[in-house]
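Note that one protein chain is taken out, while the other chains of the complex remain in position.
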Amino acid sequence: MMPYFTYERALRAEEVGPALVASGGRTRVLAGGTELVPLLKDRLVKADHLVDIRGLVDEMGGILVGEGGGLRVGALVTLAELARHPLVRANYRALAQAAEATASPELRNQATLGGNLLQLTRCEYFRSGAPCYLNGGQVCFAAEGRHERHSIYPRGTSVSVNPSDPATALLAADASLEILAPSGATRTVPIAEALKDPDHDDPRFLALGEGELIVAVVLPPGERASAYAKAMERADWSFALASVAVSLAFDGEGRVADARVVLGGVAGTPRREPAVEAALTGRRVDRAAVVRAAQAACQDARPLPGNGYKVELVRGLLRRALSGLASGSEGATGRASAV
Amino acid sequence: MPRIVRTQYEYEGRMREQITVVEEDDLPRWGREAKLAVVGRPHPRVDGHLRVTGAARYTADVYLPGMLYCKIVRSPHARARVLSIDASRALALPGVRLVLTPDDFPEGGPVPPPLSRDVRFQGEEVAAVVAEDEETASDAAALVEVEYEVLPPLLSWEKALESSEPVATARGNVHEGDPQVKERGDPERGFAEADLVLEETYTTQTELHNALEPHGAVAWWDGDRLHVWESTQSVSGVRRSLAKAYGLPEEDVRVVCEFMGGGFGAKFGPYRYTHLAVFAARRLGRPVRLVLDRHEENLATGNRPATVQTLKIGAKRDGTLTALELTAVSLWGAGGQGGTVAGPAQVQYACPNLRTTEYGVYVNAGPASAFRAPGYPEGSFALESALDELAHRLGLDPIEVRRKNFPKERPDGRPWSQNSFLEAYEVGARAFGWDRRGPAPDPREIARRREAGELAVVRGLGMAAGMWGSAGWPPAYAWVQVHADGTATVTSGTQDIGTGTKTALALVAAEELGLPVAAVHMRLGDTDMAPFGTGSGGSGTTSSMAPAVRAAAADARRQLAELLAGYFEVRPEEIRIREGRVHLAEGARPSVAVPAGGVALAELLRDVGPINVVGKGGRAPTPGDRAAASVAVHFCEAAVDLETGTVRVERYLAVHESGRVINPLTMTSQIQGGILFGLGYALFEERRLDPRHGWVLNANLESYKVATHRDVPRIETILLDRPDDHLNNAAVKGIGEPPVIPVAAAVANAVFHATGLRFRDLPITPAKVLAALREVARR
Partner (left out) sequence: MAVGTAERTARPRKVPVTLLVNGEAREVWIEPRRTLLDALRVDLGLTGTKKGCDHGNCGACTVLVDGVPVYSCLELAIAREGQAIETIEGLSRGGGLHPLQKAFVEHDAFQCGYCTPGQIMAAKALIDRNPRPTPEEVRAALVGHLCRCGAYAGIVEAVVAAGLALSGDGGEGRPDA
């Protein structure tokens, strides 16, 4: 059961930030509720007051074609809307796949893209209320305990991994976040710069200032082939053990002109793999290139005692995703409709 | 005539003896030659319309006027001593009615104390609050301040065996202080005679029940009469326990469980939460509801305990077993009780020399409980994997090895009433296409081709067998009342926990009464005005209750025939009732003419007026001279994704013999459900504990993985309908548990056949598959 709070519906996005700042952290933003409601029930976050922003669709909803052909995806767009949008499926296939691979249909109907990016770690210690760094304590229990699902690039005080499937695909797509400050000013930040490891002071995976709201996610134009591959223990409805998002631009001869390869579920942020990108660039995507590129992944990983399997897993996922984008294959056109 | 007997029967792998009142019947048994009109045909559930409309009322749906809500305060520590409890802030909250602490429940009282000062597992009950609504109860529980002295938990079985200090229970760390040892023949000599001796260690994880309806109770005292709605597998059992605990005549306790959202062994009771609700309801004079949440459910309501099993097998070159030795450690948590892990090794094969040594070890973790075939899936994983290894090492077909060691009688010397293993092997192998199974590959080759990008998915076939001894038991009673509208009501203090009991018993009653199934009303799940019915456990509900219902229905039919004989002025033996219509035997000379198609019973009785036909029936003892065997032979085709390490079962075939089939529709559902349970156990279900603090890390349904729609293979079931009429008058045995037993081994054997990699540690996760592939690649 959640503790008591009061509730209001926000009428304008500009009003939300100042209200958050004024509350000194006791007001929380409610959108899809799929993250906040369980956190409140488990008393992992506290709130005296909720501001429901779900009605702010004029400012924060909708998928619009932006200048130069990219897309502006409102932060309130649900994962279901994102996954089925024809332009997302056509031009940002990995993102559509990542959205569709997230959670269950009901959760995708409820969860918003902004909320997905702002979800907290799925670390079982944190989620079960253990007094760890992210819960205000001074220890990371996972590092010494069970960490099969944790980072193979441990950094700082937490070994959490970013659990978001879309975040991984968005980094591969070189997306940016449109952020509204409490002052009313809007800034646009590449997602690569906004992503961060969670820490004691701020358990989130995005660097947002106090009272800042994600208003939209901006996808740059460009004809690229992309794919998302995800591994889970059961067949569906799970967070990724690891995932990869690959986005390739081909030259006129079917060679990779530009590669963006991102690993999910292995570190505190989705992680670009320059070594894999280099192994692909300038080549046709054939079996030899796929094998070589996959082997280049995670060379610098420092797994914990219980999660070394993720290195093998990432390489296998890369082979799978890249094989689907092999030169001349349907996936390489970037226009395949099947997700 | 009812009489008192001393009877023995097998319950979940253990022999039980009890003194009980039984009623014999002189009914002809429904053996192989019996021609039955209703029994054996698929029939949808008689209460289905209630379950699909939301009208079915489960315990969790019971909200009474004036009801209060109780919330338990649980220890966050796996081992601790409660130093003090300060409830003042909780009590100051408007709407809070009561805070209970261990002081309210003195040791040695009639009720086992439901709150503890000595905490022995995370989630143990320490205090409880009662409030006007659930939110307030939850707020108040968070305000109860408990001061703990936190102690280091005992979590490893090695330390538990070494330590003499009683840590995980007050009476020690090993159940009964010593292992249970069973021996036959001369194992040492058997191993000496073997051509091949194989010794391996198998480990299995802790599995959580996660019935979708949580445990819960609603209690209300109507003066000195106690009403309890409980989500239970045994309304009669809960009534008996509560009556004893509160010093009440059983008639003054009413226990209700009309609909039940799954139990799987963990819901008998009464449990601590029941006693808290009952106690608080009496104190406050209002109904009190205590329904657990998912987190509590996964901390404190039971589990299938983890095991470590070392199995040594000796065999001749032709596969004949010469000796079996099993040492099994089962981690029962803090004072729990697990099953018989050695059961499969003891009874499934004809091995002359055997030693099994079983330790039930207590640790500071949630107590184990019964869980769908307690001990057997664990033991079967080791035994049936080992036989597969043995067959591989000897170059024999795994089925051939099993045939070779078919036990002609139960190794304790009793002949089987029947044992269909040989038939099941043959039928299953043929239906599955077992003969197309080739040799397992070299795992190094698999790993090499994987890294070369040549091979992404490999497939393999595996099989395993399992058995379960259950043919029901007394006492089990039923009443069958026939109404003047031509319908009948079956009443018994048993319950339908979702297995289809109501439907199966309706078919039995309809068959015996000669009524259509639609004319039979089922009144189960309420102890008021009902005779004692059995608990739903040990796969024994149908085999215990069907004979009683049959006897009661036959009694009612006899009474009805006597009534009707008077109407027609014929002898009662000349009355026939079929599909609700009354006919007369050939040659009968009635005073009232009967048309060719008979007369509808309802029509006939309408003129007669009120009637008082109540049949009663009880169950005869199960004969002790023969052993029951429900058998399961399973075949599995698994795909191993070498890129991700995930195992997907694609095709599954299950052959089952459990005596007479009452309702093939619901029986097939039971089997499919059991297989899914087994698949989750094989592949991803696992309670994870922090190794230092003993915290349960995944006491939820997010990271405790239960199979989804997409984890379901194509499952084919073959029911061998072989009435087993030595055991009871309905010739039925149990089916609830057998389908779970062989699954994990069948999957592991298929994974071996696909990859050449042997997994002896459940569950077979991507992490383990990938680690094994990496390991062989390095060799």
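Just so it is clear, A and B label the chains in written order, and each chain counts residues from 1 on its own.
Assume a residue touches a chain if its C-beta (ideal position, glycine included) is under 8 Å from a C-beta of that chain, and two chains touch if they have at least 3 such contacts.
Please read all numbers here as calculations on a predicted model, not as lab measurements.
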{"item": "Omitted chain - touching chains that are shown", "value": "A, B"}
{"item": "Contact residue for the chain not shown (choose from B:V22, B:V38, B:A80 or B:V99)", "value": "B:V99"}
{"item": "Per the touch definition above, residue among B:A55, B:L161 or B:A431 touching the missing chain", "value": "B:A55"}
{"item": "Touch criterion as defined above, residue of B:W30, B:F191 or B:F259 at the omitted chain", "value": "B:F259"}
{"item": "Touching residues on subunit B - with respect to the absent chain", "value": "44-45, 48-58, 60-61, 63, 87, 91-101, 103-104, 131-132, 134-135, 210-214, 259-262, 264, 283, 293-294, 497-500, 665-666, 668-670, 672-677, 700-702, 706-710, 712, 714-715"}
{"item": "Chain not shown, touching residues in subunit A", "value": "1-7, 9, 30, 32-34, 37-38, 40-41, 50, 52, 54, 103-107, 109-110, 236-237"}
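By definition in this document, only the chains that are shown with their structure count from here on.
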{"item": "In the complex with subunit B, residue positions of subunit A that touch it", "value": "1-4, 43, 122, 124-125, 127-130, 141, 144-146, 148, 231-239, 241, 287, 290-291, 294-295, 306-309, 312-313, 316-317, 319-320, 323"}
{"item": "Of all residues in subunit B, those that touch subunit A in their complex", "value": "76, 134-135, 137-139, 142, 450-454, 456, 641-646, 648, 683-684, 688-693, 695-700, 702-703, 705, 707-711, 765-768, 770-771, 773-774"}
